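Okay, here's the structure, questions in a sec.
The complex is shown incomplete by one protein chain, all other protein chains being positioned as in the whole.
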Amino acid sequence: MGLFERNLPDIYLTRLADLAVNWGRASSLWPMTFGIACCAIEMMAVGAATFDMDRFGAGAFRATPRQADLMIVAGTVNAKMAHVVKRLYDQMPEPKYVMAMGACTVGGGPYWKHGYNVVKGIDKFVPVDVHVPGCPPRPEAIIEGVRFLQRKIMAKRVLAQGVETKPDFTGVSVSPGTVGILDPTVRPTSTVYRAPTALGFLAPSGGRA
Amino acid sequence: MTAAEALEQLKKAGLGDGVELFAGPKDAALLVTRERVKQLLRHLRDSRPFSCDLLLMITGTHMTEKRAPDKTTPDGVDVNGGVVKGTTVKGALLREAGFEVIWHLRSVAKHHLLAVKCRLPLADPRVDSVADLWPAADWHERETWDLLGITFTGHPNLRRILLPESWVGHPLRKDYVAPKEFEGINLEVDAPWPTP
Amino acid sequence: MADPMTAPAKPQIEPAKPQTAPARTLVLPGDPRPPDVHVDVRTQELQINMGPQHPSTHGVLRVAIWVDGEIVTRAEPDIGYLHRCAEKIGESVSCIQYVPYTDRYDYLAAMNNNLGYCLAVEKVAEIDVPEKAQYVRTVAVELNRIGSHLMAVGTYGLDLGAFTPFFYAFREREEILRLLEWICGARLTYNFIRIGGVMRDLPEGFAADTRKFLDLFETRLDEFNDLLTHNHIFVNRTANVGVISPDMAIAYGLTGPNLRGSGLRYDLRREQPYLLYDRFQFDIPVGTGIKGTVGDCWDRYWVRMLEMKESVRIVRQALDQMPATGEIMAKNVRHLAFKSKPGEGYLGIENPRGELGYYLISDGGANSYRSRIRAPSFCNLSILEAILPGTMLADAVAIIGSIDIVLGEVDR
Partner (left out) sequence: MDSLVPYLTNVWEWATGSAFTFSMILSILAVVAFISVWAMFAVWLERKASADFQVRLGPDRVGPFGLLQSLADGLKLAFKEDLIPRDSDKFLFAIAPAIAFCGAFAAFAALPFAPGITAVDINLGVFFIVAVTAIGVIGVLMAGWCSNNKWSLYGAMREAAQLISYEIPSALALMVPVLVAGTFNLKELVAFQCLPSDGVLDTEGAVYFSNHGWLAFYSPWTFVAFVIYYIASLAECKRAPFDLPEAESELVSGFHTEYSGMRFSFFFLEEYGMMFVVSAIAALAFLGGWQPLPWVSCNFGGVLGNLFFAGVFLAKVIFLVWVQIWVRWTLPRMRVDQVMVMGYKYLIPMSLFALLMMAAYIHWGVRYLPGLF
């Protein structure tokens, strides 16, 4: 893009082009396989059977930062790790997005006071697009964070000049649920297993699932 | 096998000098002088009645000086009506400052747990390494050096293990002050959390 | 680019002298036959850096590996990328406050970590836990053990390139998380087992639901065996790879499934029963070298599969024996003003990864004076240096996966 980046007249055509590019970027957020601590397990759960982040196009976990769009920093970052996180961020190609997942990356979390080694919030050295609170956040919260990011991307200007519009966050809940069921009389709903169908009729689990 | 039984066995084997019983309220341990540590551990590993083949962990503790509360006599009034300052008597020394190193051994064959303890002076925390007896001791000794600064002489590779190489200080010492910054990474808290 | 004249001089690092390996006889790992391939090519060692961001190091482990072609000649694990000051925090907060921290060290088996710490504090502070609470603890801990092992075998498949078993493992694990969420409201970090008992009684209908899950789970385990365990490629990748002899396992302080995989029947639940494990009937599976040598990666994997079945048995028995009503918290614990008695003690329990021990020194205050965690993963990981040399690069991944480490516990 280079030369044209936010340099074309703000007309209907460029806006349309912006829309198309943003749609591509928002619908295809490839996260980097980069789990640090407890949150990484919930990050894996998001990609796994029940929650399946692939539905939103954000499930293609890439092992190398060169091919990733979204760095989910999932877990406590300490003094030894911070340089690695910074380097990984630098290795990603533009446009890149960062999700600070969990209390530790948001602000030090439980290690805020006595953690002599822990960085109190990764926004001290990398720019963060979405903060997802929780210790660790539930998978629903991560999906919420991804959708939040998608709306943020959709509101960006790519080619056209002008002021960026405010993201439309209607329909996004403000506080992703970080607390589970506290009332013991409420029974959590069982996961509904979808039996493999059309394409997967020969899959190993067959109709048993 | 309890620590008391172990001590009796040791005495029978002629290895009892320099070893005493550290009778804590819950767990007892063998308390040895630091010159005898390696010899004793080797014996516990090799001799048949002990056969403590599994080294569970090595760790240390920084023991600060502990005294009984100071006694201060209240201010008095002397015969002339003047004020007499009360005197403060320092409390009795309950515990000397220093380091304690403890080795936990388990016997897979005989199903018992033994602990060996050693006290080291604050100024010269130095004890023999057992990395050549148990390969498992390698990392434990490195960690104890890293976090407490206790030197294990004879260790092949005594470097920091958990903290970065260039870290300053040993965090588990009681007088440790956390750094504000490390190699350009800010470790401070910007704004304190509101207290309820 | 900075001007080379004005730019500060770079510290000159002496380039390492290229090491030329001598001509040698190539022995492929796992090949029992006498070496018959002779290599006369002079090759050069290459140092590669695995991690801290690498898909198969299970977190932020960094292993510096020296390779000669595909064969590893030297390996050096570098840990500490997740050091979170556990022991300093243990001294800085009160015992009650420290329980949630223990969740975060072995985050795959948070219940077990809660239990280990609470048992250690109860030992030092002399607290008797009511029977009902002990049963509840057993159920929670064993369910958590199944979840943890599922994670271990699922990600092990992932390490070897089999993606789908991971998803099946997660499907079952989500069911366990649902049950655990029901009893304490959290999915991963529970803080359910408290000093002196448990947070609250099991909810109504929990036992029935758990039994239903266990029945389903046993059939699912068979499915898992069909898919992965007896898969020819999987067996080829893991049998005879990363063999740990019993002597070596003990010398390196291995515990848990890794020690049992080497053929040693040693389980703290049997040797030193804590909770009520002496009331339950269960077997201790050990590695027998069905597919290769005793103590290879497949044995360690298989021990975990069998242990899940034993855990199912234990949970069933615990649910059967559990009294319907009863206290769930010890009488003499006043949580808000909890102070331990002075003293010190070590207590080890059987974590899914091995012996998890807490060594506590109490000064008689609310905080413990010193709290040291004997993390099983930390000890298990140290064997890597010894068993990686001589294996292939792909085996290195298989071995790291088979040891099943949790970095939160390694680095604490």
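For clarity, chains are labelled A, B and C in written order, and residue numbers in each chain start from 1.
Note that a residue touches a chain if its C-beta (ideal position, glycine included) is under 8 Å from a C-beta of that chain, and two chains touch if they have at least 3 such contacts.
Every value quoted in this text rests on a predicted model; they were computed, and no experiment measured them.
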| item | value |
| --- | --- |
| Touched by the hidden chain, restricted to displayed chains | A, C |
| Contact with the hidden chain (one of C:A162, C:L214 or C:A330) | C:A162 |
| Touching residue (missing chain; options C:N231, C:S245 or C:Q272) | C:N231 |
| Interface with the unshown chain - residue positions in subunit C | 28, 46, 48, 54-56, 70, 157-164, 167-168, 171, 227-228, 231, 233-234, 236-237, 392-395, 397 |
| Hidden partner chain, residues of subunit A it touches | 1, 20-21, 23-25, 27-28, 48-49, 52, 54-57, 59-60, 62-64, 66-67, 69, 93-95, 158, 193-200, 202-205, 209 |
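Convention: only the chains that are shown with their structure count from here on.
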| item | value |
| --- | --- |
| A-B or A-C, whichever has more C-beta pairs in contact | A-C |
| Chain whose mean Cα position lies farthest from subunit B | A |
| Whole-Å gap separating subunit A and subunit C, where each centre is the average of the chain's CA atoms | 28 |
| Centroid distance [mean C-alpha coordinates] between subunit B and subunit A, Å | 45 |
| Touching two or more other chains - residue numbers and ranges from subunit A | 80, 113, 116-118 |
| Per-residue multi-chain contacts in subunit B, two or more chains | 163-164, 171, 176 |
| Subunit B partner contacts - residues on subunit A that touch it in the complex | 79-80, 82-83, 108, 112-113, 116-121, 124-125 |
| Interfacial residue positions of subunit C with respect to subunit B in the complex | 79-80, 83, 85, 87-88, 91, 123-124, 250-253, 255, 264, 266, 271-272, 341-346, 348, 355, 357, 359, 361, 369-370, 372, 374, 378-379, 381-383, 386, 411-412 |
| Complex contact set, residues of subunit A against subunit C | 32-38, 40-42, 44-45, 48-50, 63, 65, 75-76, 78, 80-81, 84, 88, 110-111, 113-118, 135-136, 138, 179-182, 184-185, 187-188, 190-191, 193, 204-205, 208 |
